[in-house]
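Missing here is one protein chain; the remaining ones are kept as they sit in the complex.
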Amino acid sequence: MNTRVLRQLLGKLGGLLLTLFLASVLIFSAMLLTPGDPVFTIAGSVRPTPEMIAAIQEQYHLDQPVWVQYLSWIGGVFSGDLGTSFVYKTPVAELIAPRIGITALLVLYTLVLIVVFGLGSGILAATRGRAVDRTVLVTTSFGMALPTFVVAILLIWIFGRVLGWFPVYGAGSGLLDNLYHLTLPAISLAVLYIAYISRITRGAIVGQQHAEHVETALVRGIPRSRIFRRHVFLNASPQILSVSGATVAGLFAVSAIAEQAFGIGGLGSLLTEAAARKDVPVVQVISLLLVTVFVVLNAVVDVVIAVIDPDSTKPRSLA
Amino acid sequence: MSVAQLAGGRVPRLARRASARDPLVIAAALVMLLIAVIAVFGPLMAPYDPNQLYVGPVLSPPSLEHYMGTDDLGRDIYSRVLVGAAPSVIAPVFVVILSTALGAAIGISSAWFGGVVDGISSRVIEVIFAIPGLVLAVLAVSMFGKGLIAPIAALSIAYIPIVSRLVRTAARAELGKPYIAALRIQGVSSLAICFRHLVPAVLPPILAQSTVGFGYAMLDLAAISFLGLGAQPPSSDWGVMISAGQPALLTGAPEQSMFPAALVVVTVLAVNILGARVTTWAEGGDR
Partner (left out) sequence: MSDFVLELDHVSIAAPGADGPLMLVEDCTLQVTAGESLGLVGESGSGKTLSARAVAGLLPEEFTVGGTIRIDGEDISTVAGKRLRGIRARRLGMVFQTPRAHLNPLRSIGDFMTEALVTVAGEKPDAAERRAIELLAEVGIPDPDRRMRQRPGDLSGGLLQRVMIAATLAMDPPILLADEITTALDVTTQEEVMAVIADLRRHRDLAMLFITHDLALAGAVCDRIAVMQHGRTVETLRAATMRQDAVEPYTRRLLSATLPADVRADSTPPVEPVLVVDGLRKTFQVRSPRGGREEFVAVDGVGFMLAPGGSLGIVGESGSGKSTTARIICGLEAADAGSVTVKGEDWTTAARGTAGRRRRARIAQMVFQDPYQSLDRRQTVRACLREAVAVHRPKASRGELDARVDELLGAVRLDAGLADRKPRSLSGGQRQRVAIARALAADPEILVLDEAVSALDVTTQVEILTLLDSIRRTMGVALLMISHDLTVVRRLCDHVVVMRSGVIVEQGTIADVLDDPRADYTRMLLDSIPHDGWVPRRRIPARTTALPTVATTTTRISPPGGPK
């Protein structure tokens, strides 16, 4: 990789950090924009006395100027102090830690399904002729109308009531048991994304199949399989990657729905609960976490694309 | 090379795979019309009061008295589904209208003014884009409480980046064409160039995106209601119904969840088919 590309990437990285910073400010300001005084949420059902109010304000830094609050919040994030839950009165970090693992596993499982079936069916649709293409088209059309919660209840009904091949509740214990329990949730999350990625993949590949540089390779007699690998698929991959990266990054947030439906104690269900009870610190930290994951994932995708196609970082025209 | 390129400069009418009279598209349009009718007239069409408890036995299967059966509180599912169409369908419309209006305005201004305006709005858009829609909605709910208002506002903001990026790209492409330069040299006013030429040019992709966006908004809002953060009981918003019917699934009474779910799927399917058609139409422009 030459210096130009490195400079471009560093520039992009800087931009991403700025975005992250601004997003954190936005998330933080949620606390400030909430109508009503958080003191009362914290106090809960008890009518707070002036001493209680003072104590709460001190504990939660509510008496400090805004930017100090932000700095202590952000500083806390870096040092591991993620604030205290309004509702549970326990450090947010303690609430989150046990749940991260299970959500990460769920997302990873879903990702594998998406890549295998989404990418796979897209490639098949683009390369195996009209009949296969039509079949995939029809299937993905349905798939794109099947959101997580619909697939979830379908699966719960089929496997909870009729077939019983997979558990429909909870996350189980131990890795293999986890995977067993997470199968249905992962499927419910994956269906929509499989359909979407399949379409994107097919479109990108078909687009390259008609490219002029592919024509050149054809005329020169290069074997079809090699043309597909080195010219069609390679050139389609930046496009597939960038779209996939963005979609998958949002997966972490959507996992909340599967967790709710299947009763899984992950980050998502905590997020939902906290939002329902207006537990702003918890919501803020989880939101920040999800946004960071999103931004980091996109950055990784950008780097990979730059490796494949260094010229993509070159601006196409100027002035 | 595309077939059109090979056939010469002027594009002859080559065989069209999907004509405007495609039966699938017509079916989809009819479905959408039906859904819209139900959304508006649902309450009038419902045979029972959707909130009336125990009009029939609890969790009974579909029958002649109750077309879709009854739910866990003995309410008529058919009536609830009809009345639930309004929140399920109209809320997404708000999201689409707000996000499209704002997104288009930002996109066009970015392309038109360029420079600092473009720089700042691009940065803002990037920040909004970095926060997944669901997260923004959840954040909004944690601030303003449950119900549909907060999620609608949040999703409207969350969808802006998609629209504005699309519009910005389309507007920049159009502004780069020589006829815009020609109009300027002719002395046509900037306002006229913008509204008489630029806006009609970017309208097709905006419409295509709105159609597709409606489907996404519907799914997102139903998901939020499913989570219990959107529409609240006793509303018969479809997302709420699906969530409420979940316990009944395991006892062999899927109707409460399945019927609203089926309606969600059918509506989104129809929207997607229409959206694909509108997108092809929108892209058919140049050349």
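Order as written gives the chain letters A and B; numbering starts at 1 within each chain.
Just so it is clear, contacts are C-beta pairs under 8 Å (C-beta built on N, C-alpha and C of every residue); 3 or more make two chains touch, one makes a residue touch a chain.
Please read all numbers here as calculations on a predicted model, not as lab measurements.
Asks: Mind giving the shown chains that are in contact with the missing chain?
Replies: Spelled out, the missing chain touches these shown chains: A, B.
Asks: Which residue among A:65, A:80 or A:223 touches the omitted chain?
Replies: Result: among the candidates, A:223 touches the missing chain.
Asks: Taking the full complex into account, find the residue in B:41, B:179 or B:281 that is in contact with the omitted chain.
Replies: Only one of B:41, B:179 or B:281 touches the chain omitted from view, namely B:179.
Asks: Consider the whole complex, including the chain that is not shown, and state which of A:8, A:34, A:242 or A:292 touches that chain.
Replies: Going through A:8, A:34, A:242 or A:292 one by one, A:8 is the residue touching the chain not shown.
Asks: For the chain that got dropped from the picture, name the residues of chain A it touches.
Replies: 2-8, 211-213, 215-223, 226, 230-231, 234-235, 308-311, 314-319
Asks: Just the residue numbers, please: which parts of chain B touch the chain that's not shown?
Replies: Looking at chain B, the ones touching the missing chain are residues 1, 3, 6-16, 112-115, 172, 175-182, 184-191, 193-194, 196-197, 200-201, 285-287.
We adopt the following convention: only the chains that are shown with their structure count from here on.
Asks: Measuring from the mean C-alpha position of chain A to the mean C-alpha position of chain B, what distance in angstrom results?
Replies: 21
Asks: Okay, in this complex, where on chain A does chain B touch?
Replies: These residues of chain A touch chain B: 15, 18-20, 22-23, 26-27, 30, 33-35, 141-142, 144-150, 153-154, 156-157, 160-161, 168, 192, 210, 212, 215, 249-250, 252-254, 256-257, 260-261, 271-272, 274-276, 278-280, 283-284, 287, 290-291, 294-295.
Asks: Across the complex, what residues on chain B touch chain A?
Replies: For chain B paired with chain A, touching residues are 1-2, 123, 126-127, 130-135, 138-139, 141-146, 215, 219, 222-223, 226-229, 239, 242-243, 245-246, 249-250, 252, 254, 257-258, 261, 264-266, 268-269, 272-273.
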